[in-house]
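Incomplete set of chains, arranged as in the complex.
Chain lettering (A and B) follows the sequence in which the chains are written, and residue indices restart at 1 in each chain.
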Amino acid sequence: MNVGLVGVTGYSGSVLFELLLRHPNVDQVNLYGHAQTEAQSLETVMPQLRRRDNILPYNPADIMKNNQMVFFATSAGVTTELAKPFIDANFPVIDLAGDYRLKSRDVYKKWYKKEAPSTEYLNKSHYGLTDFTSSKGETYVSNPGCYATSTILALAPLVQNHLIDPTSIVVDAKSGTSGAGKKLTQLTHFSQTNENLQLYKVNQHQHIPEIVQQLQEWDENVPYIQFTTTLLPLTRGIMASCYAKAKSDVTEKDVRDAFVRTYSDDTFVNATEGVFPALKQVVGTNFCDIGYQLNPVTHQIVIVSVIDNLLKGAAGQAIQNFNQMFGFEPETGLNLIPVLPI
Amino acid sequence: MNVGLVGVTGYSGSVLFELLLRHPNVDQVNLYGHAQTEAQSLETVMPQLRRRDNILPYNPADIMKNNQMVFFATSAGVTTELAKPFIDANFPVIDLAGDYRLKSRDVYKKWYKKEAPSTEYLNKSHYGLTDFTSSKGETYVSNPGCYATSTILALAPLVQNHLIDPTSIVVDAKSGTSGAGKKLTQLTHFSQTNENLQLYKVNQHQHIPEIVQQLQEWDENVPYIQFTTTLLPLTRGIMASCYAKAKSDVTEKDVRDAFVRTYSDDTFVNATEGVFPALKQVVGTNFCDIGYQLNPVTHQIVIVSVIDNLLKGAAGQAIQNFNQMFGFEPETGLNLIPVLPI
């Protein structure tokens, strides 16, 4: 099949392009630039991809004519408008941006400082959290955010099984700089970032409402959670260190059973009691590795999840959604080599 | 005055040596190696120090004869024995190791897996947390641990003023590799550590009881706290990200007042509401910078403190204790240049 990709020049877009080129069910990837009016040589703007493709001008009719589906790997706020003709036409879209993830227009506006899509359109969007839902039969899939993925996967077994006091949740999330994208900023200037740790968007990160929206689907008592983000002096990877108080009668076995039940059949999530994953063990792969432990002294549960923010946190999960949408095996196109040595 | 230093070859010891060489009240630093039976050239083992000194064989009588005080920068477990003749003689000691920090022999044994000093000796040791006590008049000063310093300074205003639910404390502490010392380990092998984050000693770090001991002096209701340690891919610095629930009637003003009252006259601790410090801004200095904020949504307080683990977390605080012990001005010998650019 032919697929379209809008936004190849961004970090997620270029990784997604590499995955699609190697996907056995994809015959051709057509590239589109939403801000272009004429074709542009990919080699000129991204020589590192070693490809002769052109990035074509953006035209919804052309995209729908020449492809069976389209990926948007554009910045937040862009797909709100761009997606409309595709939604109207029930044309399959997988959207890596945040525009259609939140069901509440007010919440979107508050956290993204932008106007949300209309409720009618929002209602057609499916939140593609691949380990808990399927995109089969969906036409508009909102691919989850990177911090959201790592945090939700860490907390899901505990929230779904009501094992914790939901008001006690604390998430100390850390990300490499590729999460901040290609744009030059003071925060990601090498001389400043190197040998440093910097908090940013404290209590204001736009993935907070996304996490809460999902957790509340599982337990309506979950309030807004305490969530901080720290920028790491490394390029790829997210570690979400999560803490929550176990309910008073919860035992180690209850916790273990919840994680085993939830993830033992999952292709890409591995949860292990008492063994905390190193960030690098998932970099270059689509895995989410989780370690958890009930501290018998504090009766708090520590859950640490790690993902590659550009794979399981973006392009990799987008391929999972693509596989679900079109009925391919879950691991198709995702048998990736980790960045060894660890 | 002349001072002795045992353990110059370790990371803390070598930084302490550099500070002492520049301290205006120190005439001479005599070096001793506790495992040596004959003098050794410092240049041979540590050419980077560019010094011609000898490391002399360890002999308590000689040390007491030729110096007015002595620093121990040796590994945990070593000073338990080494310190005895000095304690017996009431000879001034500043001990950077953990052996004499904990008042309970059982607690020491449990966390350090070693035999503790006798109660009689422990009682003579003063815990030199310089921002809250003075070592003036003390003869045996136990210099606080690096994680302990950063965590206690972050939590002190809240615990002392009973503003938080003490059972809700969560500390997510991160350290550079110099905290792990000079010893070659898998955890600190460059190919493994680089571009990575790794948790270690989860719920088992020996600074946990040290922190709790101090917090309980201020509020006996503080239980064992939730405390994790993560190894960072950088050399110097600790960030302690602390979380605690504010008591229900506590306001932003209460929190601010507590920090202002506690630290406004402190030479080396700076606390700012709503501005979270970057790790690198204290590296190379003896400062502890703290940012704090009451999250109005979660009613949790986030407190982030940063220190240079080898300075405020070791050798710098040792100099503070030295200044207190001998009546020098607090900042003497500690007017250090940060590792610019930040």
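One rule holds in what follows: a residue touches a chain if its C-beta (ideal position, glycine included) is under 8 Å from a C-beta of that chain, and two chains touch if they have at least 3 such contacts.
From a predicted model like this one, the values you see are computed outputs, not experimental measurements.
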item	value
Given 2 placed chains, full-complex copy number	4
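Criterion: only the chains that are shown with their structure count from here on.
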item	value
Averaged-CA centre spacing for the pair chain B and chain A, given as whole angstrom	39
Of chain B, residues touching chain A in the complex	167-168, 170, 172, 174, 191-192, 194-199, 202-203, 223-226, 228, 230, 232-237, 239, 241, 243, 245, 276, 278-280, 283, 291, 293, 295, 297-298, 300, 302, 304, 306, 339, 341-342
